[in-house]
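Have a look at the structure below before the remarks.
Partial complex: the chains shown occupy the same locations as in the complete assembly.
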Amino acid sequence: MGIAKPLPSYLSQRYHGWHATTYSENQAWYRRLADEGQRPRAMVISCCDSRVHVTAIFGAEQGEFFIHRNIANLVPPYEPDGNQHGTSAAVEYAVTALKVSNIIVMGHSLCGGVKGCYDMCSGHAPELEETSSFVGRWMDLLRPGYEKLPEGDEAARVAELELEAVRTSINNLMTFPYVAEAVENNSLSLHGVHHDIKEGVLTVLDGESGRFFPV
Amino acid sequence: MGIAKPLPSYLSQRYHGWHATTYSENQAWYRRLADEGQRPRAMVISCCDSRVHVTAIFGAEQGEFFIHRNIANLVPPYEPDGNQHGTSAAVEYAVTALKVSNIIVMGHSLCGGVKGCYDMCSGHAPELEETSSFVGRWMDLLRPGYEKLPEGDEAARVAELELEAVRTSINNLMTFPYVAEAVENNSLSLHGVHHDIKEGVLTVLDGESGRFFPV
Amino acid sequence: MGIAKPLPSYLSQRYHGWHATTYSENQAWYRRLADEGQRPRAMVISCCDSRVHVTAIFGAEQGEFFIHRNIANLVPPYEPDGNQHGTSAAVEYAVTALKVSNIIVMGHSLCGGVKGCYDMCSGHAPELEETSSFVGRWMDLLRPGYEKLPEGDEAARVAELELEAVRTSINNLMTFPYVAEAVENNSLSLHGVHHDIKEGVLTVLDGESGRFFPV
C-alpha cells in the first residue's frame, strides 16, 4: 500500500459534485440505509465490462441491488472445497444472509471474456490455455457451452456463446443447495438477460425454450 | 435454465424508460463504444453491497470504468495455480488487455463481509470457519489484517478492519507481476479509498503513512 | 415552502422515463382526458400503506379510478358540522360531481393503523389515547368495530378488525344522503374487498352474510 497514490483529480471533483447534489438530496435515506442495514430486493450478476451499465439500465438506486460483477458474468458450479470462490461467496451471502428475491444474470454483446473463450476453445489463443492465465482458467467454466455450439459463422457462434454464458450461470446457480431450495419454495427466482450494447436492447431468457426474447 | 423466469415487470419498465431516454440521447456514443470497443480509463474494485453506488459517486458514464465487485472488495495474492480465480482474472484482463491507467480499490463502512471476518476471527462465528462456507473462506484473505488490529473497542476495530481490507488488496495487487511492472514504469497507479455510507464521505489512502484522509 | 428541496434525482429519472414511454405512447388519450375532463367509473378508498398497490391490482389506467387513500381505508359517518373532513369531501365529490358508478373500499392485511387501533382499545398503546394523537383520534372511528370482536387469539382478532374496518366504511358511506339515494336508485353500488399482501389474494365482502369470500 506504500504504493497508493492520491485519487485522480477528475474523480475527486466528481465525488464532490455527487456529495453536494445526490448525496445531499438523499441524505436522510442514506442515513437510514446505514442505520437499518441494506435490504436489496435482487442480486445482479453482470460483467465488469465498462459498457455494461446495469445501474443505469435498471434505474438502480442505493440499496436496491446487490451487484456482483466478474468477467463474463459467470457463476461456477457449487464446489465447497475450502478454496477461495469469490463468486460463490457473493451468491451465498445474497441468498442466505440477505435473502434476495431475484437473481438476475446479465450477459452482453461484444464480451471480451466470451470472445477469449471462443478463441481459446477453437485453438486460436494458446496463451489462454496456459496454467498461469487467470482469464483462461476462469473461462474454462464456459468450455461445455462452447462444445454445444451449432455450426455457423464465427460471429453467430460467438454471439450464441454469450447466451450460453447466461444459461450456464443459471444452471450452475441451481447446483447451490440453498439456491435450489429457495427456488423450490418460491422465495427466489432466477432470471437471465442479455444486453446488446450497440442498440441498447435487452432480451430475456425464456426458461422453457431456452431462447432469448425481447423484453 | 429451465427454471429461468420472465423479468419482473418493474425492471422491464425501467429498462424501457432507460432506452427511451438515456440510451436514445447517447446512441451515437454507445454505437462507437460497440464498434470500437471499450477503452476504460480505470478499473474499480468495490463491494457488492447495494449501498455502494460507485457509478453515482464517480459520475461514471458508459465506457469509463471496468468494474469488478465482490464481497469486501478483496484482491487475493497472485496464485497462478490453474484454479479458478475470478478476481485475479478481472485484474489480469484490466491490466494486460485493457491497459487501464488506474486501479481504485473502494472499501466502505458497515461492510457485512468485513464484520463477518471480524466475528469469525474473534471466535463468534463458528459457521464461517466451516470448509463449506464460501464467505468464510473468502474472508480468510483478511485474516492477516485482523491479526494486525490494535486493541480497542469492537466498533473501532471493525472500522479499522475495513481500512485493512483496502490496504490488503493494494498490497496483493502488487504481487501480480504485470501490475508491479506497470506501476514501476508509471503506466498504472493504484488507489485506495473508503466510502462512509452514512455521511457519504470519501477518504483516500495515503501510501506513505498508510492512513486515510478526506479527499 | 422556503424549505422545499429539488426532487430526488432517482424520481426525476423515472419521470423522464415515464414521459418518454408511457406518456408518449398514450398522449392522445391524456390530451382527451385533459380537454374533456375526467370521467372515472369508480372510486376506490384504500390505505396509504406502500404495499397496497391498487392501480396494479386493478390494472388501473389513467382516468379510470378516483382514488382516496387514508390510514386504514376508513370513511367517517356523515357529519356536516362545518369542520374539515377530507374523506367526506372526497366521497361528496365522487358521488355528486363525478357520479361514479361504484365505490370500492379496499382493506388489507398487516395494516399498521388497524393494529394501532387494536393496541389502543386493548390498553396497550396509551400514547394513541392522547388528544394530540391524530392516528389515535382517526382510529377512534374503528372503536365500535373493536367492541364487536369475538373472543380468540390476538392475530385472529386483529385480522377480523381489518374486515371490520371495511364493513364500518361501507356502513358509514350509507349515512351520506346522496350515497344512500344513489344506491337506492341503482346508480351507485358499494363494494368491500380485503387484500392479503403476503399471498396477493383478494376477498370480497358478501353483503348478506357479512363474510368475505375469494373473488
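Lettered A, B and C in written order, each chain numbered from 1.
By our rule, a residue touches a chain if its C-beta (ideal position, glycine included) is under 8 Å from a C-beta of that chain, and two chains touch if they have at least 3 such contacts.
As the structure is a prediction and not an experimental result, all values here were calculated from the model.
Enquirer: Because only 3 copies sit in place here, please give the count for the whole complex.
Expert: Total copy number for the complex in this file: 4.
Here is the rule we use: only the chains that are shown with their structure count from here on.
Enquirer: Which of line, ring, star, complete or other matches the graph of chains that touch?
Expert: complete
Enquirer: Would you identify the chain whose C-alpha centroid lies closest to the centroid of all protein C-alpha atoms displayed?
Expert: Located nearest the centre of all protein C-alpha atoms is chain A.
Enquirer: Express in whole angstrom the distance between the two chain centres, defined as the mean CA positions of chain A and chain C.
Expert: From the centre of chain A to the centre of chain C is 42 Å.
Enquirer: CA centre of chain A versus CA centre of chain B: separation in Å?
Expert: 14
Enquirer: With chain centres taken as the means of their Cα atoms, state the distance from chain B to chain C in Å.
Expert: 46
Enquirer: Any chance you could list the residues of chain B touching two or more other chains?
Expert: 14, 16-18 - these are the residues of chain B that touch more than one other chain.
Enquirer: Help me check something: in the complex, which residues belonging to chain A touch chain C?
Expert: It is residues 21-22, 25-26, 29, 59, 61 of chain A that touch chain C.
Enquirer: Can you list the chain A residues touching chain B in their complex?
Expert: Chain A reaches chain B through residues 1-8, 11-12, 14-19, 22-23, 27, 30-31, 33-35, 37-38, 40, 42-43, 48-51, 53, 55-71, 74, 76, 80-94, 97, 102, 104, 109-110, 112-113, 131-135, 137-141, 166-167, 170-171, 174, 183, 189-193, 197-198, 200-202, 204-208, 210, 215.
Enquirer: In their shared complex, at which residues does chain C touch chain A?
Expert: 5-6, 8-10, 13-14, 17
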